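Working notes, beginning with the structure itself.
With one protein chain withheld, the remaining protein chains of the complex are depicted in position.
This part shows chain A:
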Amino acid sequence: MAAHLKKRVYEEFTKVVQQQHEDLSAKKLRLTKPSKSAALHVDLCKATSPADALQYLLQFARKPVEVESVEGVVRILLEHYYKVENDASVRLKIASLLGLLSKTAGFSPDCIMDDAINTLQNEKSHQVLAQLLDTLLVIGTKLTENPSVRMRLVEVACKHLTDSSHGVRNKCLQLIGCLGPVEKGVAKEVESQAAKDVQKIIGDHFNDQDPRVRTAAIKAMLQLHERGLKLQQAIYGQACKLLADDYEQVRSAAVQLIWVLSQLYPESIVPIPSSNEEIRLVDDAFGKICHMVSDGSWVVRVQAAKLLGSMQQVSSHFLEQTLDKKLMSDLRRKRTAHERAKELYSSGEFSSGRKWGDDAPKEEIDTGAVNLIESGACGAFVHGLEDEMYEVRIAAVEALCMLAQSSPSFAEKCLDFLVDMFNDEIEEVRLQSIHTMRKISNNITLREDQLDTVLAVLEDSSRDIREALHELLCCTNVSTKEGIHLALVELLKNLTKYPTDRESIWKCLKFLGSRHPTLVLPLVPELLSTHPFFDTPEPDMDDPAYIAVLVLIFNAAKSCPTMPALFSDHTFRHYAYLRDSLSHLVPPLRLPGRKLVSSPVSPSITPHEDPSQQFLHQSLERVYNLQHLDPQGIQELLEFTIRDLQRLGELQSELAGMADFTATYLQCQLLLIKALQEKLWNVAAPLYLKQNALASAAAKQILEETYKMEFMYSGVENRQVVIIHHMRLQAKALQLIVTARTTRGVEPLFGMCEKFLQEVDSFQRCFISELPHMQGSFVDKLLDLMPRLVTSKPSEVVKILQTTLRQSTFLHLPLPERLYRASANIIEPTGESDNPLRFTSGLVVALDVDATLEHVQDPQGTVKVQVLYPDGQAQLIHPKPADFRNPGPGRHRLITQVYLSHTAWTEPCQIEVRLLLAYNSNRSKATAKIPKSTWSESIEALPQSENGIEGTIPFSKPVKVYIMPKPARR
């Protein structure tokens, strides 16, 4: 085999030499494909000095090598390596090239493994050795299925572990970590030296003299763990010693290792040194990692704080210690501010003015009992949350969140600390702690004093913070009616200070009301300012604050039937008004003696037999079954069904996506049928220009609609995509036919036909698995006729298409489980302002845009802002990725600034701002499933994207903004 290959290489070589005689230009050389290895050989032979050779190699490395010629290139490199090279840097480059080449997709590097191992034997330079081992690692990772190869490589690595250079040892350990035998059984079968316990070999290097090697050893161990080897518990002791290492990267890796072990053996028992006691390993490890939270290096601190969060098996008393910090002052026990606050609260004298010496220390402490450096978990989080670096603080908050989610009692305890974090100096930390609090809100009830602190943050000038806090309040449990009152008062204060928060505050109060009906009940008279004897003036219905109060009350009243009795007359009127205008905030109420409220859907009907869903399916069935009606009947039925579906979507918000989707599909079908009914098909073309316009318009609209169907809905599966693409194909066929009938001459048709056939072909390639479901469809028939189509003339093709299009059946559109239509709502600018935004022409003005997006996948990539000027000029703006926030699943928020500019106008005028959803037919769901091409193929893949149609779908209502560019003053 090898001989044969060599021969081939030399054949290539000779060929190139001939070419060189003919034409000496280097360009020609590169053009001939298989000459790569030979060219390299020539270059290397030409090289007079090592520096030259290095240059050639560097140049060579920049170009990709085809799979076929990899082996030849490798041979040449190796030959050069053996024979010529005395310079270490060139050998190093060759070694690295070997690694690079063996990565080439489709190349199996087992043939060069022996050579690579052989080169190792005679190599003296440590750097080259390390590089060669790296190459072996690449080879090994490509041949993981072959245990004997792996064994051999591990053996080689073990042999070089005694090398004096850290680099070599590093690589050896890495190699062992990546390739070491994981399954016990295999290790026994292959009775070789390398079958020795890899763990022991690696473990021996835990106290290597070089910190880099120590780190590599721990990393190798972790690698083994990741590959599924069960690490031995004996390592634990060694790992614990490494925690006290001088080097931060070692400590950082050791913390990870300890964590891994604690997850593997949580329940085993380890002794506590210097005492007879024993504790569970996970507790011990927890204590040790906690200790690392006050390490000298912040990298280690972050690592430790992060890992703490995932140690859920730890015993509760250990966990609670992390929040414990015994205070003392002059050797007397002092209570923490948290404890004092709690006491004040429980003794009932909340918010007393504090006196000097209130925190005076009381009890004496036994000096012997104070342990200043606890070996355990004491105060780890207290330290972590107070850390200098915000990275550590964030990690600590995250860990706190994870632990609190799994332990309600811990959640209760960590509350004070989380609340404290609301005042952190870095906004990110504040935000993170608010989110954390929201996540654990099921487990906690806020005390009044805590609520007080939480609410104080409502005045924060950052909108993100305020909104996060509103979200938090939505799902918070409050314990007393004073708490509710406090929250309401603060929210109203927030509302007056930041009127833009209106929606968010209303929503917050909605949940607050519905969660605490009994607490709201006693507050109602006060809130509505009703009086038992006197009529009070009717409040202003447009006052956002009043609306806020009503939202709270009405939502509480939903589950508290006695509440409406407390309402005064105007309250009922206002209810009716709000129920209509803000129906998403005000629930239906059953009010005594009022007909105003109609809630036909009684909650007793369970959703699984939802009649509206049934209706949807029934109407679809009807359409699909009645295929053989006369064309007129079909059209009518489709029209009715579309109307029904659209109405259904308006009524049932949860079915809106589904209904709209199907309606759009039926609409497409309807258009298609209508277009095919046209008389133009029977008459000579030039006479029917008008109808022809109708048909081509229909084709165009169908195309547009299919893009909408494909890209505007989330939850669309492959089954639907096929149908959509099929519809699109039909539309294109229609387009082709129309063009064929209206244009004279055949030349333009050639191109179109070819393109269409290509599309059919690509359709077949993409959806080959779905084709069996499409019996009798347009494409099915088309594919049957494919051989004929390819060979026939355009006019014939058109004829065939026309008949198939007419004969093809109507495809059934299966519905996915859930389907949501992407939608956007621009909150700001509101478009109500009469004051034009004035700015000097030629300069820019920033317009704040705030919008909510729902069910948009990957908004960072797809959502664009469009500005339309009165002169028809349109501007497309790509918002920054950071402008998108993700407040909940399926929801996004776009808060960005749009820069406007224009030349001077005489009058203020309105511009339109709207959001667009950009799509690229290439990035469609179908093609995304094709695996990503590797680097060598990526070049070929590039031009393909040019075929993809890029477009945009407007998906929000346009908002008008009044602007006035003034002429610049001289």
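General remarks:
Note that in this section contacts are C-beta pairs under 8 Å (C-beta built on N, C-alpha and C of every residue); 3 or more make two chains touch, one makes a residue touch a chain; residues count from 1.
Keep in mind that, in the parts below, contacts and distances are computed from a predicted model.
Only one of "Integrator complex subunit 11", "Nucleolar protein 11", "Cytochrome c oxidase subunit 7B, mitochondrial" or "WD repeat-containing protein 83" fits the UniProt record of the hidden chain, and that name is "Integrator complex subunit 11".
Shown as candidates are A:S462, A:Q758 or A:N886; the residue that touches the absent chain is A:S462. Interface note for the absent chain: among A:G296, A:P772, A:P787 or A:G888, the touching residue is A:G296. Summary of contacts with the chain left out: across A:T48, A:N86, A:N122 or A:T162, the touching residue is A:T162.
The chain not shown here is touched by just one of A:I272, A:M389 or A:V844, and that residue is A:M389.
Mapped onto chain A, contacts with the missing chain fall at residues 162, 207-209, 246, 294, 296, 325-331, 334, 336-338, 353-357, 367, 370-373, 379, 382, 385-390, 417, 420-421, 423-426, 453, 456, 459-462, 497.
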